[in-house]
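One structure is given here, and the rest of the page talks about it.
A single protein chain has been removed from this complex, and every other one stays in its place.
Here the chain labels run A and B in written order, and each chain numbers its own residues starting at 1.
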Amino acid sequence: MSDQKIVEKLKAKFSSEVLDVVVYRGETTVTVKKEQIVDICTFMRDKLGYNLLCDLCGVDYMGKEPRFMVVYNLYNITTKQRIRIKAPVTEEDASIDTVSTVWGTANWHERECWDLMGITFNNHPDLRRILMPADWEGHPLRKDYPLQGPDREPYQGRLS
Amino acid sequence: MAVNNTETMTINMGPQHPSTHGVLQLILELDGEIVVKATPHIGFLHRGIEKLSEHRTYHQTIPLTDRLDYLAPMSNNLGYVLAVEKLLGMTDEIPERVQRIRVIMAELTRLKSHLVWLACHALDIGAMTVFLYCFRERENITDIYEKVSGARMTSNYFRVGGLSADLPDGLEQEIRTFAESMPAHIEEYEGLLTGNRIWQKRTIGVGKISAEAAIDIGITGPALRASGVDWDLRRDNPYSGYEDYDFEVPVREGCDTFDRYKVRLDEMRQASRIILQALDKLKPGPILADCPKIVLPNKQDVVNNIESLIHHFKIVTEGFKPEPGEIYQSVEAPKGELGFYLISDGSSHPFRMKIRPPSFVNLQGLPQMVEGRLLADVIAVIGTLDIVLGEIDR
Partner (left out) sequence: MGVEQSKTLGSGFITTSLDKLVNWSRASSMWPLTFGLACCAIEMMATGAARFDLDRMGIIFRASPRQADVIIIAGTVTKKMVPVIKTVYEQMPEPKYVIAMGACASSGGIFDTYSTVQGVDEFLPVDVYIPGCPPRPEGLLYGLMKLQDKIRAERNTFGAAIGVGDVIHNEA
């Protein structure tokens, strides 16, 4: 089944949810609304066969609206196909439902996303910091977080 | 009358522990010798590579990838440069010689990584000799690394669009001799371990995980293939010309530590096969793609030709600028699927680089594999997952 057909099936089921479809360098990216992300992911897994969640991450488009994007890179082990789902998340309400009930692997990915990007995952079983110390303040991967940390004067001698 | 005391005991393992393969911390809840609950704590080596890459040009990011999975630096280099090449849309322009050398180095890296895995895994379970044998062969690979890149570990050898230098004279023969000798060495390790009753008792039936559970938790690579899932990115989504080689993907159904051991050993045999095939197909040719706006020109042209000088200056001071877009590229690293998700905003720095490290995801399966089993099995399971904290924490 081609990527186009898959997108058509997804559109047929969730016509009001799909915001945008982009094909770039042979990769299909579907942007969807965040409200029904769990249903969409369950549909992708059960009906379209995307049984492996390769990666889940957050992206910070600071200055744009909505500010954040949560990205799901899916893989179908049977047909060896990839697809990417994205869901925009606003800064005021930086939260999205967890998909750890759909793919168990999402658990740690979502913890990392919360830790580094500050996006809350509703109904997550164990949402706490994973890479940074438990008492860390701030979310380092946000674009407004300085590379060398807030408590250091950045070195001016080079690019970074 | 015996009193039933049901209180459990919590013990801490790591981050300073010889068997945790780095700075992994495990909080284990024990009922006698049985593990009731295992909670991994990671992040003790979080160096901020993803954030750092947003402040480096695409070329400057290559050395950062060396230090992700430092047991297999060239696999990381390969994953990253393939991702950037895909972002630039120049995947088809990579010369044949470059692809062959990349495959040779990637497979040598697989051997290198698996040798350290076997050495440490055996050492943890109590077989000291294997450690010394494996590091003996690993030294040969570090010698080859040193000859091609100048460094024993952090190679930084691949470039976007090619390689930093061609193979030095005589190295092809050295690699061939090494690859030919490898199957005999693997027999040697098998002779020490496979039939060994202590080894069998410590590995057979230990750390079982079914195929469904493994896919759900996202385990990839040899650990997944030992659970009966026949999936290898080199064969199924080929990159860098892997479709030209004749190799088998070892799959076993045992789902346990012993079968993961056997799968990795078989993979090492296949890796030597691929190296020999690639050496046979290796022909002289250019080692950089013909894309002057992206690839550094050779030094001779920079001195003699104003156009090359300008390109050189622009690439070094600014770096190249891919058009806005996003791609995901993954390779079959020794530990599983290593993915790079790159977003470009049209500037000379990655807007966002998300690394999908195989060890990070594989480690998530650890609680499932050890809970309900003996404390001593935790050591065997950490070994069999083949984790590297550098890429878990990034």
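Criterion: a contact is a pair of C-beta atoms (placed from the backbone, for glycine too) under 8 Å apart; a residue touches a chain by one contact, two chains touch by 3 or more.
In this text, all values refer to a predicted model and were calculated from it rather than measured experimentally.
> Using the touch definition up top, pick the residue from B:139, B:212, B:230 or B:253 that touches the left-out chain.
B:139
> In the full complex, which residues of chain A touch the absent chain?
So the residues of chain A touching the unseen chain are 132-133, 140, 145-150, 155, 160.
> Counting contacts across the full complex, list the positions on chain B that touch the omitted chain.
15-16, 18, 22-23, 43-49, 51-52, 63-64, 67, 70-71, 116, 119, 131-133, 135-136, 138-139, 142, 152-154, 389-390, 393
The working rule: only the chains that are shown with their structure count from here on.
> So what's the Cα centroid distance for chain A and chain B, whole Å?
That pair's centroid distance is 24 Å.
> Residue numbers of chain A touching chain B in their complex, please.
That would be residues 24-25, 27, 29, 51-55, 57, 59-60, 71, 73, 77, 80, 82, 84, 103-105, 107-108, 116, 129-133, 140-141, 145, 147, 159-160 of chain A.
> For the complex, which residues does chain B have touching chain A?
42-43, 46, 48, 50-52, 54-56, 86-87, 89, 213, 215-218, 220, 229, 231, 236-237, 325-328, 330, 337, 339, 341, 343, 351-352, 354, 356, 360-361, 364, 393-394
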